[in-house]
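This report concerns only the one structure given below.
Excerpt of the complex: some chains, original placement.
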Amino acid sequence: MSSLQDLCFAIAQAQAAYARCLDDDRLEEWPDFFADDCLYRVTSAQNMRDGYEASLIFLNSKGMVRDRVSALRTANIYERQAYRHVLGQPSILSVAGDMVTSEVSFMVARIMRDGTTDLFATGRYLDTWRRAGDGLALTTRVVVCDSSRIDTLLALPL
Amino acid sequence: MSSLQDLCFAIAQAQAAYARCLDDDRLEEWPDFFADDCLYRVTSAQNMRDGYEASLIFLNSKGMVRDRVSALRTANIYERQAYRHVLGQPSILSVAGDMVTSEVSFMVARIMRDGTTDLFATGRYLDTWRRAGDGLALTTRVVVCDSSRIDTLLALPL
């Protein structure tokens, strides 16, 4: 990855693969996008503005990400639904050695079992990636939802 | 097209041109994105999961794609409306000789004559492209809609 353009392409590809994994309901593969020592948080723009550390979801290791999948599969309390992510072009915020931070906007539609579709969530991913060989692993993904009303509905990962 | 990155760029450009063609209501140019021996299908995620071959729309030659345009222009039974596609970053699934398969997520908004806008369809395009010279032609486009409720509304191509 010799240039900013190459790096941006690699990140966009990783983002697309991540989104497809969730949208295809292949949750068991979701932890593979993260490094072992990762942090995955879901929070709101209001919390970010107020400087609150509060998170709707807070998982600080790949093991916890895996546990989340198990819990979702076992409990299965949520009504059957699917997501569809559409992401914008990633912006690279910094590059330092093997670490890259980026930001990207997302919209997520939710499709209920009866076919009803609504705009479920919008926001941005604030990511830190570690480059390893040809690949990229997420060391941090902070999902900043624009709306503060997301919490009561959140079931599948974003 | 020497690299995966170049190929992905070419596909993204072709996807954007395809979407603009439909969103600009230039339906007569729509068949030009397809190879002569093409297949265009619209189906649902549920049908795909169940392994059903059933399609909401099934056109298996460029001639049939053209006929569809004529039918839409002549019949004109649908209320006047416009679409707006926004697509994600394409993922390349395979490359074999001149044939490339890719997948991309889409959201389509529908704008009615009175200005009402809603999220009309979400899903993914499963595409096979044939490379010919500098260009790409669709030999197969399977439009997999996330919702099964799309059929009663479908009028313009996706």
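Letters A and B mark the chains as written, and numbering starts fresh at 1 in each.
Operating definition for what follows: a contact is a pair of C-beta atoms (placed from the backbone, for glycine too) under 8 Å apart; a residue touches a chain by one contact, two chains touch by 3 or more.
Quick caveat, the model's predicted, so the values are computed rather than measured.
J.: With 2 chains shown in place, count up the copies in the whole assembly for me.
T.: Of the complex's copies, 2 are shown; altogether there are 3.
The rule is short, and it goes like this: only the chains that are shown with their structure count from here on.
J.: How many angstrom lie between the CA centroids of chain A and chain B, rounded to a whole number?
T.: 27
J.: So in the complex, the part of chain A that touches chain B is made up of which residues?
T.: So the residues of chain A touching chain B come out as 6, 9, 12-13, 15-17, 19-20, 23, 82, 84-87, 107, 109, 111, 114-119.
J.: Which positions of chain B touch chain A when the two form their complex?
T.: Contact set of chain B toward chain A: 5, 8, 45, 86-91, 103, 105-107, 119, 121-124, 146-150.
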